[in-house]
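Below is one structure. I have some questions about it.
One protein chain is absent from this view; the other protein chains keep their places.
Which chain is which? They are A, B and C, in the order written, and residues in each are numbered from 1.
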Amino acid sequence: MAGSTYGTIFKITTWGESHGKALGVVIDGCPAGLSLSEADIQIYLNRRKPGQSNISTPRKEDDAVEILSGVFKGVTTGTPISLIVHNTSQRSGDYGDIATYYRPGHADYTFDEKYGFRDYRGGGRSSGRETIGRVAAGAIAAKLLLQMGITVTAYTRSIGPIEADMNAFDKAAILSTPTAMPDKNASALAEDYLKQTMQELDSCGGVMECIVEGMPAGIGDPVFEKLDANLSKSIMSIGAVKAVEIGDGIMVSKSKGSENNDAFCMNNNTVSKKTNHAGGILGGMSDGSPILVRAHVKPTPSIFRSQETVNKNGEEISIQIKGRHDPIIVPRAVVVMESMVAITILDALLLNMSARTDRILEFYDRV
Amino acid sequence: MAGSTYGTIFKITTWGESHGKALGVVIDGCPAGLSLSEADIQIYLNRRKPGQSNISTPRKEDDAVEILSGVFKGVTTGTPISLIVHNTSQRSGDYGDIATYYRPGHADYTFDEKYGFRDYRGGGRSSGRETIGRVAAGAIAAKLLLQMGITVTAYTRSIGPIEADMNAFDKAAILSTPTAMPDKNASALAEDYLKQTMQELDSCGGVMECIVEGMPAGIGDPVFEKLDANLSKSIMSIGAVKAVEIGDGIMVSKSKGSENNDAFCMNNNTVSKKTNHAGGILGGMSDGSPILVRAHVKPTPSIFRSQETVNKNGEEISIQIKGRHDPIIVPRAVVVMESMVAITILDALLLNMSARTDRILEFYDRV
Amino acid sequence: MAGSTYGTIFKITTWGESHGKALGVVIDGCPAGLSLSEADIQIYLNRRKPGQSNISTPRKEDDAVEILSGVFKGVTTGTPISLIVHNTSQRSGDYGDIATYYRPGHADYTFDEKYGFRDYRGGGRSSGRETIGRVAAGAIAAKLLLQMGITVTAYTRSIGPIEADMNAFDKAAILSTPTAMPDKNASALAEDYLKQTMQELDSCGGVMECIVEGMPAGIGDPVFEKLDANLSKSIMSIGAVKAVEIGDGIMVSKSKGSENNDAFCMNNNTVSKKTNHAGGILGGMSDGSPILVRAHVKPTPSIFRSQETVNKNGEEISIQIKGRHDPIIVPRAVVVMESMVAITILDALLLNMSARTDRILEFYDRV
Partner (left out) sequence: MAGSTYGTIFKITTWGESHGKALGVVIDGCPAGLSLSEADIQIYLNRRKPGQSNISTPRKEDDAVEILSGVFKGVTTGTPISLIVHNTSQRSGDYGDIATYYRPGHADYTFDEKYGFRDYRGGGRSSGRETIGRVAAGAIAAKLLLQMGITVTAYTRSIGPIEADMNAFDKAAILSTPTAMPDKNASALAEDYLKQTMQELDSCGGVMECIVEGMPAGIGDPVFEKLDANLSKSIMSIGAVKAVEIGDGIMVSKSKGSENNDAFCMNNNTVSKKTNHAGGILGGMSDGSPILVRAHVKPTPSIFRSQETVNKNGEEISIQIKGRHDPIIVPRAVVVMESMVAITILDALLLNMSARTDRILEFYDRV
C-alpha cells in the first residue's frame, strides 16, 4: 500500500529514511510561474534542524536542500519539483542493538508486524527526519499562499506545565527562542524545565498551535473533505501528535450553545463574527475568521532511563537507549505543523476554483 | 470539487439533503460474498433516528433503508451497493425564513460563500441527515469486521459536566439509555441536565468515545496514511466535532516520557503492552492493543434563545430559531462515529493485504 | 476493490445491475449554479434506449430518470447529484439457464473467477444497462461544456463493411437514423446489412467516432494524465470496445514524419495547424484543433447460433442463447462514447484552472 503521497492538486510524495543516502520530496501540481530558489526552502528546513541550542540533540545535520527538477530560470514550470537533502551526519553504529528489540513508544514493533522486518537505523522511515520532505514542500506552499495574502504561523503553545502567555504574543520570538514560543519569558521558564527534565533522564510533551490569517471564506467542503477534517489528518500524520483541536477544541464539550455560537456581525461592510470559538471553520468551510488549530504532542519516547520491553525472540528484557535525542519534540515540530497546514490550505484553495459555474465560465471567458 | 467520497478500497459516496426526495450512499469495493440484508443496516440506522426519547427532537423519521443494487440472493456481489432512504417527514415550511439570514454556528454563511447560494431547507447538505449514508455504510463495514473478530464500539463519554464512570462500563446500556452512555446512573443525571438545558432554551456539548477490539497489529501506514491520521479525518468530518484524541490524547502534552511510554511485555506468547497510553497505535500502525479514540462535540447550534446575526443584505438583525432540534448532538452521533471508525479500520485492513511480498506470493499460490 | 468511480473533480459513481431494482449514478463535484432538469438528462438517455427501430432489440425500456438530490429550484447546488432509473421491463426468466455456463464473449467466466459467483440475470453489472449512469452524467457534463462553447459529437463511422461518407457529413442524421450515422445513404445500406446479419443469426462490429470542437489549447497534462490517455481509458472502459485511436490513429505507424507532422500557421491571429493528423492533442495537451477519437467495437457476443462452451461443472457443452439482443452495439453506444468524452474533457478543464500562478492570483483577486 502507498502512504507517502499527500494532497489532491498540490500533491507531495516524500521518501527517505533516517540513515539512508538521502531524503526528499516530489511536489507534483505546483502551479507554474512561481519564483522559487533553494534559499526559499532552506529557511524552512533550518527551523527543524537540530543542534541549535542546548535543549536539542547535539547532532549536527546540515540538511542542505537541492532542487533537482521543476524549476527553470528561477521559476516553477508546473512539472514535478524534486527536492533532495543528502544524509551526512548519520552514525549507524549507535543503532545496532535496537535491531533486536522493540523500543517503548516507538514504531519498531508495528513496523515488524506490518512489513516483516524494518530498517532499524535511527528509526528508519519513522524517524523525525521523514519530515524533511514535508517542510521542504511546505515552504513552497507557504510562499504561494503569501502571494495570495494568506499567512500560516505555528508556534509552541506549551511545554510540559509551562504555557505561553497569548496576551503577550510576540511573533518574532517564535524564530528567536529555542522553544519556538511566542513569549520570551515563558520560553526561559520552559528551558529551565527542559534542563531539569534532561537531568532526570526523562522527556516531556507539549502543545503546538497554528493560526492561518487572510483566508477567504467558503474554502473547504461540507462532507468528508471538510477543511478541519483534512487539517486534522495532516497534523495527526505528524509523528507523536495524539490530539488535534480546532478553535475552542475540547472546551466545546463543556460549553453551552449560547456560549459557543459565534454571533455574525458586519465589519467594514464584510460579514464577520464577534467571537471565534469555531476557529475559523463552520460546516467544514472557512468562515473568513482566522483558522486556529492545536496539536498535543507526546514526550520523546527515547529516554535514557532503563525501560522494560521484549525482544524479537519474545523475551522480556530491560534496555537502556543510547544516542542523541531531544528532550521534547515540539520546538522542531512547529515548522512541520506549519508546513502541513500550508499544504492543506493551499490544496483546498486550488480545488475550490471549480466550485461555481459562473466563475468557471468567467475563467474560460465565455460568459 | 468532489468531497462526498471516502475510502480507498472500501469506498463510500454519500448524497442527499435534509429536505430532498431521499438520501443515500453507494458503497463501492465491498468484497463479494458477504451475506447482507436490509435488516443488518436498519439496526444501525435506528440508532441515529430521532424522536425516540424526551431528550431528542420529536420529529419522526422512519428512515427505512432499501438495497437497490450489489446484493444478489442475500449476498454481496462485489459490485456497488446502492442504499436509499426516502425522506418522508420533512416540513419545509419551518425553514422558509432562514433562507435570508445566517444562523450562528451553522454552515449557512460558508455555503453561500462557497457555492453562491444554498438549499436552505433544514440545513440542506449540512444537515445531520447527511450522516444516514455514513451509518448505512458503517453497518456493512462493521458486519465484515465482526467476521474478522474485530468489534467497534462507540458510546457517550460525557454530556456537559456529567461523565460516565468507565469503571462501571455497561455495554448494554449504550443501546438502552437515551444518552448512549455505558453507565445508567450517569445517563440519568445527564437526562436531568439536558432537561434543564432545554428549559433554559439552550443546548450543550459532550464527548463520544470509540474502542476497537480484536485489531491485529501492523495495520496502517507510517507516514501520511497513519491509522490515527485517517481516524482523525473520518471523525472530524462528522459535523460539530471540534477535537479528536487518540489514547491519552491531550494529556500527553503534560506527561513525561517515563509515564507515557507503554512497556512491552509478553502475554500468552504474544507481544503485548503493560499500559495503553498510546491508544493502540504506534507510529501510525495498530499495535495489537485496543484502539481508543475520543471526539469532542460542540453544542447544537440551533438554540431557541434570541441570537444576533446578519442577513444576506448585510444588515445586523436578531433572530429566533424555530423548528425541532436536539439539545445535544452526541447521543445520535455515537453511531456515526462508530460507522466512520469501522469504515476506516476496514479500509486499512484491506489495503494492508499487499504489504508483504511473501504474503502476496502465498495468496497467489506461487511461493 | 472499487472500480465504479470515474473522474477527479467532476467525479461520477455508477451503480446497478441489469435486473436489479434500479440503476443510477452519483455526480459529485458538479459546479454549483448550473440550471438542470430531468429533461436535460432524459434527452441523452433516450438516445441509448432500445426498441426504437427494427435493428434494435424489441425490449421496451422506459429509462425515465429522476433527480434525487443536488438540484434546488432548478439549479445545481454543488453537492452530489443523485440520479436514478428504475428497472421496469426486466424478464429474469429469460436468463435462468445462463447461471450454469459461460457464454462466449461475455464476462460470465471472469466474473466467477473474480468474485466467486455472479448476478447472472441479464449480464448483471456487465450489462449494457450499466451505461445508463454514464450517459446521465454525460448529459450534465455536456450541458456545462456547451456553456463554455465546447461541443462533443459522437456518431457511427462504420457498421461491418459499410462506412459513412465523411465528405457528406450530416449532423442531423446522427439523431434521425437508426444507425446514428451522419450519412443517410450509408445508414440505409447498413440497415440492410444488419437485417441480413440477423437472418444469419449473427452479429457484427463497427466503428464509432467522436469530435470535440471549441476546445481551448493547453488542456491536459504532459505525463500520465495526458488528455489522450484519459480519453483512451474512458472509451476503452465502455464494454465491447477493443481499440482506440486518436487523430490519424493506426495510420501513423505507416506514416513518415514529413507527412504526419502538422505545420503550425496563423489563422485570425491565432496559432493554428494546417492539418490535424494529431487529432487535436500534442504531448498530451489540447492544441486548439478539433479533438478526434475513434473506437472499434466488437460484434454483440450474444448470437443465436449454437455455440460451444463449458459449464460450471467443467463440462464442454453446446448452447443456444435466447432473449432479445441487438445485432450490433454501436448505434446505442455512440451516446455512451459522447458521454465519456464529455466527462473526461470537462474534468480536464476544471483541473486545469490551477495550472498557473498568475491565474490563481487573479482568481483570488490578489495580484
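Heads up, the rule we're going with is that a contact is a pair of C-beta atoms (placed from the backbone, for glycine too) under 8 Å apart; a residue touches a chain by one contact, two chains touch by 3 or more.
Only a predicted model underlies this, so the values are computations on that prediction, with no experimental measurement involved.
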item	value
Touching partners, among the displayed chains, of the absent chain	A, B, C
Residue among A:Glu17, A:Asp108, A:Asp183 or A:Glu338 that touches the chain left out of view	A:Glu17
Full-complex contact with the absent chain, from C:Pro50, C:Gly138, C:Gly247 or C:Pro331	C:Gly247
Missing-chain contacts mapped onto subunit A	1-5, 7-11, 13-17, 20-24, 26, 28-29, 32-33, 66-70, 72, 75, 77-82, 84, 114-119, 124-125
Positions on subunit C where the hidden chain makes contact	1-6, 14, 102, 104-107, 109-116, 125-126, 130, 158, 160-161, 197, 202-207, 216-226, 228-237, 239, 242-266, 269, 271, 274, 277-279, 282-288, 296-303, 305, 307-310, 314-316, 351-352, 354-356, 358
Residue ranges of subunit B at the interface with the undisplayed chain	8-9, 29, 31-34, 76, 78-79, 144, 147-149, 216, 222-223, 349-351, 353-361, 363-364, 366
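Note that only the chains that are shown with their structure count from here on.
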item	value
Centroid spacing, where centroids are CA-atom means, of subunit B and subunit C in whole angstrom	38
Centre distance in Å when subunit A and subunit C are each reduced to the mean of their C-alpha atoms	44
Interface hub residues of subunit B, defined as touching at least two other chains	1-5, 14, 114-116, 125
